[in-house]
Structure formats: structure tokens, C-alpha cells
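Only a single protein chain was left out; the remaining protein chains are all shown in position.
Letters A and B name the chains as they come in the text, with residue numbers starting at 1 for each one.
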Amino acid sequence: MTALIAFVVMMSLAGLSLLANRAAANGADAAARARLIERINDLLPQTQCGRCTFAGCRPYATALAEGSADINQCPPGGDNTAEALAKLLGRPPKSVDPQFGVMPPVPMIAWIDEPACIGCTKCIQACPVDAIVGAQRHMHTVIAADCTGCELCIPPCPVDCIEMRPATTSATEVLGASRPHVLSG
Amino acid sequence: MVRGSSARGGLRLEAHKERSTRDPIGMAAAPSTAVLPLDQHAGGAAVPIVAVGDTVAIGQPIAEPAADTSAWLHAPISGRIVAIEPRASVTRACAPALSIVIDNDGREMRHSSARAIEDFLSLEPRELREHIGRGGIVGLGGAAFPTLAKLERGAQASAPTLLINGAECEPYISCDAMLMRERPHDVVHGARILMHALQAQECVIALEDDAPRAADALRAAIAQTENGRIRVQVVPTIYPSGGERQLIASVFGREVPFDGLPPDIGILCHNVGTAAATARWVRDGEPLVSRIVTITGDGVARACNLEVRLGTPISQLIAECGGYTPRVERLLMGGTMMGMALSTDEVAVVKATNCIVAASALDLEPRRREMPCIRCGNCAEVCPAFLLPQQLHVYARATDLDGLERYGLMDCIECGCCDYVCPSQIPLVERFREAKPRLATHLLARDNARAARLRFEERTARLQRLEAEQRQRLEEKRRQARRKDA
Partner (left out) sequence: MRFPTAAPPHVVVPQTVSKVMRIVIYALLPTIAVHVVFFGPGLLIQSILAIATALATEALALHLRKKSLQQYLTDGTAIVTALLLALCLPPLAPWWLVVSGTAFAILVAKHAFGGVGMNVFNPAMVGYAVLLVSFPAQLLTWLPPDVPELRTEQLSFLQTATTILTGQLPDAFTWDAITSPTPLDALRTNLAMGMTMQEAHASPIFGGFGGRGWEWINLATLIGGIALLALRIIRWQIPVAMLGSLAVCASIMYAIDPGAYAGPVFHLTSGASMLGAFFIATDPVSAATSDRGRLIYASGIGVLTYTIRTWGGYPDGVAFAVLLMNLAVPLIDRYTVPRIYGHAKRP
């Protein structure tokens, strides 16, 4: 009798976990799919650079959720992002395919040679994250902290006055600033 | 705000303070050459305002604060600037840092333009804060955070409580205890100045229960001022009760939010040494050019507390204390728990130098061979930030950044308690310090990505809105054209 009850309880528990697992894996409804896209998008570096061949990070996330893109298409995210995507999507890990682009060893951001800038605003229109300020016929400037290094501003510039330079903010500075003042500061 | 808990964790350590507190505070001789690193405070390095060849007097400003968080630097001796060049510095673990080097002319000339303000209440709080900043005052507990920056932050809170930190929890260090014992009036006067600068309603001077003489001296000094808003509170001697966040927890029973600072909960914490230095600057017009340094350990002949000019070489201090004993093995700046091991004594005292331990085998208890973690949990029991160091250790080894973030690596204060109790002798703090920059980089990249995403989404929405508006205008025009035709 006891054995029977135990058996029934165990089997129903196993069944329940199986069902829960399936529901999660299938992502049956649209809401689940939207959540998945959101979670994937959260892992992407949001450079909106299009190196992945999609129009930005969210379109890539959507393609990943649909299974029509691979996890190794994001050079700015690098292997860390590829690994995180593999973990989230349950796919085998892969390193980034160099055909989508190779990132410089240090993070680079755009820099405008201001005397050469003619104030055409083309780069401002190209910048996906509003990191360039300036007005018509006035020189433009990159807000260094906001630049994601996507390089999208470089091709439209008619006078080639934009170049990529190493970013200056480093994590050690951030760490130094947030370091708690231990022991009677 | 986080409520409902007070200090937890921590260690009861042997204090080793008896030797250095036997004699009163002595005066160290002025150095023949003073070396002053420009980065001897937290934040941006100061910028020299003197040139090689200039003659300076004691207390004369020689470097001004850089644009952001930074501090003034004053000449501790009178003489000639002989160099502004990189010199080995304790601020960079004995690697060179840009320093101003002054040759002492022995004339002890004093800079004349500093003003002494007897009635500080006549100054506006904002004016007073700026004046304190010009004294080159920084936190003297060891972090050397510019006091002005801290005061400005604290003044944003309405009627904050001032906490004066005299809890000198690290073993061996006794400079604060001696200061409170011998110069309680400086501490109390400094507390009053800081209270006015902050418009604080209340001030608590906290110290540990192993310094009863200091507590008595402070109480007597407070009684003389007849200021009812300053009180002394004694906290149990448990390392690291002197940590700002830990002290706030044990005095007020409240916690500082992990992503905030004490002013966010209406508290501002300053070290007793900082208060005394503030008093000497405001009342006597003497900027921060000297500080009390504990020289102790079995590796030095005579242990004592000395008032030392900034820029004095540590080797000179050791010589004044009778030199090294043959047993000396390691030279520490700070205490044995968090102190930095110096590779040479040819480095100068800076504003953050509270203690020099010339340690022998008696003072040290070296690590044995490291064994794998057995998850005993002793580390979690003593962690004053309530972390699970045993789990952090696993994630640090696997460089699992998500795990490190979840288990609170960034909340680690590197106090060394976990390290101290580990039966497997794992150098936990060292591991955590190595892992922190990686996690910081990861978190920074993630925060940047989130911000970039928001800007991108706003931009997309804006472009769509503009497009819609344009279409609408076009439609409108067409309709008008049609109406005209009709």
C-alpha cells in the first residue's frame, strides 16, 4: 500500500516536472517568445552596428529566437556574449565567426577631427544611439561616454574626419571610484 | 534604506597596541628632503603650482586640486623645490608616482597668508566647507578621500548626523587612540566645525571599548564645550567595526544601501584624525602638513606614535625609533589585516599613512600550503558584509561573472576576515581582488549596453514620430490641394 502511494506520488511529480519542462522549452505562446527576445536582446551589446547582418540588436535577437541566426554573429559582444547566448538558448558554444568582423583588442570609440568637420549632420543621422551632438554647419562632437564604437558614422562622412580611437574610461577607474572606504575613511 | 540589522560577523583579534601607547605622542624630526606624491588622496592627482627652484614655506600650497574629486597639497617643510618627478611611492605599491621633492633649508619658515578663524560659526556653511577644502584635508583613516568632496555630498542631506570614527579596529594601529587621549579638544572642536559645515544636528563620536582612556578624555572635552549635541558611543572591539559601513550598522543599527553612500541615509562619517586636522586648519591656520603615525612591531627597537611631517622617509622614522631589530621580516603600511607590504623603506609618509609595522615572525602568521575549500563556512560566519566567500571563491575560480555578481563580489570590503579564518589557507582576498576588475568591466559593459539600448529605442521612437508627423503634414497638404481643386 505504502509502496503504491509512494509510486503514484513519485510518478506524478516526475510527470509534473516533465510538463513544466516542456512548457518552458516550447515557449508555446507569443508572450513567452517576446520574453525570450527580450532576454536575448539583454545579452547583446546594443551597439546597433549591424555587423551581424541584421538591422540592429533587436532584429538579431528576434532571428536568434526564431532559430534563423547563429549565436556567433556578434563581434562587439565577443566570445562572452556568444557563450551567454549558447547558455540561454541551450546551443553548443561557439566563438565568434571572424567573417562578421574582428574587434580591436582595446575598445575603440569614434573621434571627430573637429577643425575638419564641415557640419553636414550625416554622422548624427547615422548614429544609432544619439552619441553625436552638433547642428547644421556647426562642428560635431562625439559624446565619448555614449559612443558604442559601432563605426556606423564613418562611411557617411563626406570629408573623412571621423576616426576610431581607444576609449579612455576603464573599469579600473570605475572600480577605483566605487571602492568602499574601508576602515575609518 | 535597509533596516532591521546591525553589525554581524567580524573577528576578535589581539590588538597589539600596548607597546605603541606607552609613551606620549612624540615629534619626529623634519626630514632633510620631503617627497610628496601628487596622488596621495583618492580621486584625481593634484596639479603642481610651484616650479623647480621655487622656495616654499611651511604650509604654502604647492599643488592644487584637479578638476574632479581631488585635494590641495601644502609644503610640510620650508626650503627649495628640487624636483617634480616620479619617485617611489606608497600610493602605487612602491612604484614611481609623480612627486614634488623639497629640500629642507632648516629655517622652519611659515607661510603667512593662512588665516586662523576662531569663530567658525560666523562663516556660512558653504564658505566653511570650501575653506576646509583649501586646508588639504582628506580622510586620515587610510582611504584619504578628499574631505571637501565628502562634505559637499553630505551637505545635500537635510540635517545629517555626523559620525566621528574613532574605532581603530585594525591590530597594531594606535594613532587615533593616542590622538583622542592626548588631543581630545582638537577632535571635539573639529567635530563642531564639521557639524556647522554640514548643518548637522547631532554628532556621535564612536570608539571601541578597548580605549577607555580615550573615551574619558573625549567625554571631558565635550563637557567643557557644553555642547549637548555631541556624544560618545562605545562599540565592541570587533574587527572591522571601524569600517564605515560596519560602524554605521553598529552605532545606528542601519545599513548603507549597497549602491549608495552614507549621506543617502542621512549620516556622514569622518575619521577622528580628519576632525582634528580640520580643527588645526580652521582654528590655527595650519593646513594638513603632518599627521600622527604609529611605528610599531617586533621588528623595530622602540614602538611609539610620532607626529610626522608628510614626505618624511619611512627609513628615517625607523631610525628615530632605534632602528630595526635583527628579527624584522616584513614592512607594513597599515595594520596586519589590510596593511600593504612595502618592498622598501625609502618611501615617504603620505596623508594616508596611519601606521608602520616593522613585523617579525612574532607579528606575522604566514599562510600554510593552500588546500581545496572544504566549505566549512567559517568565512561566511565572519564576513561583515554577510557574503558567502566560499561560494565566491568557486565562482572566482571559474570566472563565472554572473555568479560573482549574484553572490555580491562588489560588496566585498576586502577586510580579510574570511582569509584569516580559512582552515584551507586559501588567499581569498587576493582572489577577490583579482576577480573584481573583470566583474567591474563586465558590469560596466552591461550598464553601457543598457544605456545605449535606451538611447537607441528613444531615437527609434523619435524617428517614427517625426516620420508620422511628416506624413500627416503631407496628407494635410494634399487634402487642402484637393479641396482647392474642388
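Just so we're on the same page, a contact is a pair of C-beta atoms (placed from the backbone, for glycine too) under 8 Å apart; a residue touches a chain by one contact, two chains touch by 3 or more.
Everything quoted here is computed from the prediction, not taken from an experiment.
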{"item": "Contact set of the excluded chain (shown chains only)", "value": "B"}
{"item": "Residue touching the undisplayed chain, where the options are B:Pro86, B:Gly106 or B:Pro257", "value": "B:Pro257"}
{"item": "Option touching the unshown chain, where B:Arg115, B:Arg368 or B:Arg483 are the choices", "value": "B:Arg368"}
{"item": "Sole residue of B:Ile84, B:Val350 or B:Ala380 that reaches the chain not shown, by the stated touch rule", "value": "B:Ala380"}
{"item": "Which residue of B:Ser122, B:Gln156, B:Gln201 or B:Ser343 touches the chain not shown here", "value": "B:Ser343"}
{"item": "Interface with the unshown chain - residue positions in subunit B", "value": "2, 13, 93, 171, 245, 249, 255-260, 315, 324, 328-332, 334, 336-345, 359, 363-369, 371-377, 380-381, 384-388, 390-391, 406-408, 411, 416, 419-425, 427, 429-430, 433"}
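We adopt the following convention: only the chains that are shown with their structure count from here on.
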{"item": "Euclidean distance of C-alpha centroids - subunit A vs subunit B, Å", "value": "36"}
{"item": "Subunit B residues within the subunit A interface of the complex", "value": "42, 139, 141-143, 145, 165-170, 176, 240, 242-245, 247, 269, 271-272, 338, 410, 413-415, 436-437, 440-442, 444-445, 448-453, 455-456, 458-459"}
{"item": "Subunit B partner contacts - residues on subunit A that touch it in the complex", "value": "41, 44-48, 56-57, 80, 128-131, 146, 148, 169-172, 174-176, 178-185"}
